[in-house]
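Everything on this sheet refers to the single structure shown next.
All protein chains of the complex are present and in place, except for one that has been dropped.
Order of writing sets the labels: A, B, C, D and E. Residues in every chain begin at 1.
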Amino acid sequence: VDWDKVAKRTVGFSGADIENMLNEAAIHAARGAKKEIDMKDIEEAATKVKLGPEKKRLQSDLDRKMTAYHEAGHAIVNYYSPHLDPVHRISIVSRGMALGFTMAPPEKDRLHETKSRLIEEMAMTMGGRAAEQIIFKEITSGAANDINQATRIARYMVTEFGMSELGPINFGPQTDITEWGKSMYEQQSVSQEMQAIIDKEIKKLIDASYAKALELLKKYRKDLDKVAEELVKKETLEGDDFIAILGGEKKRL
Amino acid sequence: VDWDKVAKRTVGFSGADIENMLNEAAIHAARGAKKEIDMKDIEEAATKVKLGPEKKRLQSDLDRKMTAYHEAGHAIVNYYSPHLDPVHRISIVSRGMALGFTMAPPEKDRLHETKSRLIEEMAMTMGGRAAEQIIFKEITSGAANDINQATRIARYMVTEFGMSELGPINFGPQTDITEWGKSMYEQQSVSQEMQAIIDKEIKKLIDASYAKALELLKKYRKDLDKVAEELVKKETLEGDDFIAILGGEKKRL
Amino acid sequence: VDWDKVAKRTVGFSGADIENMLNEAAIHAARGAKKEIDMKDIEEAATKVKLGPEKKRLQSDLDRKMTAYHEAGHAIVNYYSPHLDPVHRISIVSRGMALGFTMAPPEKDRLHETKSRLIEEMAMTMGGRAAEQIIFKEITSGAANDINQATRIARYMVTEFGMSELGPINFGPQTDITEWGKSMYEQQSVSQEMQAIIDKEIKKLIDASYAKALELLKKYRKDLDKVAEELVKKETLEGDDFIAILGGEKKRL
Amino acid sequence: VDWDKVAKRTVGFSGADIENMLNEAAIHAARGAKKEIDMKDIEEAATKVKLGPEKKRLQSDLDRKMTAYHEAGHAIVNYYSPHLDPVHRISIVSRGMALGFTMAPPEKDRLHETKSRLIEEMAMTMGGRAAEQIIFKEITSGAANDINQATRIARYMVTEFGMSELGPINFGPQTDITEWGKSMYEQQSVSQEMQAIIDKEIKKLIDASYAKALELLKKYRKDLDKVAEELVKKETLEGDDFIAILGGEKKRL
Amino acid sequence: VDWDKVAKRTVGFSGADIENMLNEAAIHAARGAKKEIDMKDIEEAATKVKLGPEKKRLQSDLDRKMTAYHEAGHAIVNYYSPHLDPVHRISIVSRGMALGFTMAPPEKDRLHETKSRLIEEMAMTMGGRAAEQIIFKEITSGAANDINQATRIARYMVTEFGMSELGPINFGPQTDITEWGKSMYEQQSVSQEMQAIIDKEIKKLIDASYAKALELLKKYRKDLDKVAEELVKKETLEGDDFIAILGGEKKRL
Partner (left out) sequence: VDWDKVAKRTVGFSGADIENMLNEAAIHAARGAKKEIDMKDIEEAATKVKLGPEKKRLQSDLDRKMTAYHEAGHAIVNYYSPHLDPVHRISIVSRGMALGFTMAPPEKDRLHETKSRLIEEMAMTMGGRAAEQIIFKEITSGAANDINQATRIARYMVTEFGMSELGPINFGPQTDITEWGKSMYEQQSVSQEMQAIIDKEIKKLIDASYAKALELLKKYRKDLDKVAEELVKKETLEGDDFIAILGGEKKRL
């Protein structure tokens, strides 16, 4: 598995992103007729690389409030998940197709992706929808990408990483095609019986992560409200602002 | 999910439609040798963009009556569905392949597509067939596109948006092909057991929406008759005409 | 669904057919060195467009009798099916791959294709085979195209038109490929459980239509014999000849 | 269904074959420096078109005897099947990949292919293997093409001609691709439940035809022996020789 | 079925092989500056055509012993199988990818491939692995090609030759593509129910052939030991050497 690609899809930064980001920062500095790239250029560039340029949209107050709770949901679940890298920025400014974002970039090269961390990452991914459910008793299509992302992680955990009750067995498609012959490993033959077990293991991981997100957000409802309210006010919260609201840095493992 | 595309398939207007529409309006004004585009040009252009140019057909009175009830069915279900944008125009003038249409364009950018609204949209989509059933005790092939549209929405709700009892899990095909490898995510492997659950959830949503449409149209049968009769008489009803018949603007949420 | 195409496959005429037919009629008139197209040119052209040019074959008397009963079977079921357009011509002159034909073109643009009419059309389609069964206690391969046509109609009714007990749900393949992405809707995923229900609904419609054809032909056996005998004698019966044999125009709805 | 193609695969002659055959006959006559094509040229050409040129092979007496019984098996089943065209020639001279052949060309254009005739044709096709079984208590790979041919006929009878207990329903692949859209009808979706019924109906037809062949050959064992012995002696029997051995022309229906 | 191809895959010689072999023999003779091809050239050429040129490998004594028993296993099963052509040569000299070989070329054109002979051929094919099992209580990957070959024969017997309890029915893929249309016969539709029966019949044939090989080799263990020991000593045994060890020519049917 090319875990780099998995990492890139999370909200973190890979080496390629950093290169791209530095170019963007240089462009941004040049536009401002500055002689040197400063931190503000880099920040702007980093976000643009991940999510595209800012996009102004006319939104109702309710829309803004829903986005704020959705992003705050991601952030609060992150805060109470000790294996996850801390939140770097939260925003409800639209960028590309996204109405908002929560960034928690890896602080160093992640060499061992553990089951414990992936379970927390799934819960954080489900945090947006869980917040919508708790606050608005409503489900929106805005969680579709989160659901997709969580399902992908769960599918990898079950079929490639051996992280479910199915044990250490590989049922993923084989991408190493040239060496073993094309017709052979494009798609492994898997019996219905085994596929049903795989589906159940994926669903168990998903259900557990959503339940975890709901549990954390209900328990820390006050934190959720505070962060969402601040987001509505300020639109973007830096990591330090976030920590200030919650009263201290997150506990790590 | 590119929800823009989903939106485009509904009876609303997207940004691209508006651009297209303005061009059409300019052409229409030019044909009339007018110096400025007026509202009538825009109205005509808007409908043409959505449904194609008007098409004269020889129809029996019964055909016209069936079309009128079909469109009135859509409109009445819309009227009693508080999450839906209000009806803008109803018509039984043939355009392209359609015998008539009911337009309910979004009044502003819809950022959060909720489960509540999608359920009402499915019911409105089923309203045409429900009206035929109630009035003529007959089913026509004219509802085929409505059935297709409702099934698509239901399939999205179940497999992408996590809006069924199956919960927040993704079983749709993966379109993000380049990044994850082509052979991998063209079609996810899903067990028969899970697929059967998906089919049942889709069917439950469909059956519920059709039942809702029947219920509303039976309850508001007099409104249905009045609107259908007016349609047969005038061929096209603007939103204001429609409201006048029903005695007031719809209740919104 | 492009119902125009469905219609074209029936024994009726579409707009495109008419254009084609008029060209053929002009050619036919030109061959006869006539200055104007007369009704005979059009008749010949109409049939040629539908079935190809006449084709002389050496046939036994039994072959001719079997073809005559097959076509008479279609015609008699049509006569006692009140929703169907009346028979325009019946012939046992071979054309293209067909040994004979029964034409019942639509008298006007058919805008609402109803369940009642489609059920009758399936019965008419099965009428040829039903007649063979009743008269010769034998089944021939000559009904293969009829069976194919009836199965297609039944499949549409179940999977696209919502005209079976399965209700208003779409399980057909998606042809709207460009907008929704190619890999997505080429073939919808349907569970075995649902597919088995679909197959049973299709079979129920087929069985019912064949039973209806048998019932009508047994009940009106004398009409069947008279028409078949006339066909053997005259090879082609115009609509008026047919009505004369049966003693009056068919009852319509 | 293009039944012409089905017919061509049987041991009969189609129009195209005849054209081809006449060319071959002309070549054969030219080789012999004859000015006119005589009957011998045509006979040779007819067989060559069907089976390829003669091919000398070293065979044991047992091999020749097995081939003789195999071909005699086809011929005897034909003789006692009243719907089949009579045997024209039987031969154990190798041609192309075939060790021998039994020809029973259609005496006239076959317009109505009946269930009764197809069942007899299947039995005749199984006659070769049935003879091997009865005489040598052995099964050879030489019947593989016969089995394939019989299975094809059975499959057509069940899925296209409506000639099984499944009734008049079509489950074959749709070849009419251009008009109905390519992705749609390449292969119809059929549930496992229905496919299992189809398989059983095909198997029932096969088993019945093999049982029929065994029954006829056991009953007319003396005829079988006489024909096989003559074949070993003379290598090729014309239709008249065959009739002479059996004491008269076959009974027809 | 192109049985020539099946035959070619066995250890026999086809016509094409013989042509190829004669060319090789001529080359071999030319290399030796001989004016005429002698028997030694032909022998060398024959083996080279089948298995590629000799390939020196460093082998342990155990490796050589295992290869010797594997090949002796094939040879002894052949010796006690009355329908099989006799062993022509056995060798443990590596050629191409093979560690050794046992040749039993057909003595004449095989016209009728019987069930009895194919069952014996499967047992002979399994003889190598059976010997490894008996002598070393071990299974090696060296039998993979034998297993593949035996499974192919069994699959043909069941799905093409009608040589299993399933009876004379064809379930193989259809290669006659051009005449019947590509999409149609690439792969026949077979129900799970029937496929499971096919799999079981294939497995029954395989299990029976392996049991037969084990039985023969246990019964004639002394012959097996003697041949294996001679092979280790001399590396290659000609047919006559083999017969001498076993005390006489094999019994044929």
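Just so we're on the same page, a contact is a pair of C-beta atoms (placed from the backbone, for glycine too) under 8 Å apart; a residue touches a chain by one contact, two chains touch by 3 or more.
A quick note: this is a predicted structure, and the numbers were derived from the prediction, not measured.
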Any idea which of A:E54, A:E160 or A:D207 touches the chain not displayed? A:E160
Which of E:K108, E:K203 or E:R252 touches the chain that is not shown? E:K203
Tell me where the left-out chain touches subunit E, residue by residue. 5, 9, 57-60, 63, 66-67, 97, 99, 126, 129, 138-148, 150-152, 155, 172-173, 175, 177, 186-187, 190, 192, 195-196, 198-199, 202-203, 206-207, 210
Considering the whole complex, not just the chains shown, which residues of subunit A touch the missing one? 1-3, 108-109, 111-116, 118, 156, 160-163, 167-172, 174, 179-181, 183-184, 188-194
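Methods note: only the chains that are shown with their structure count from here on.
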Using mean CA coordinates as chain centres, what's the subunit A-subunit C distance in Å? 59
Distance between subunit B and subunit C based on Cα centroids, please, to the nearest Å. 34
Of all residues in subunit B, the ones touching two or more other chains: 172, 190, 192
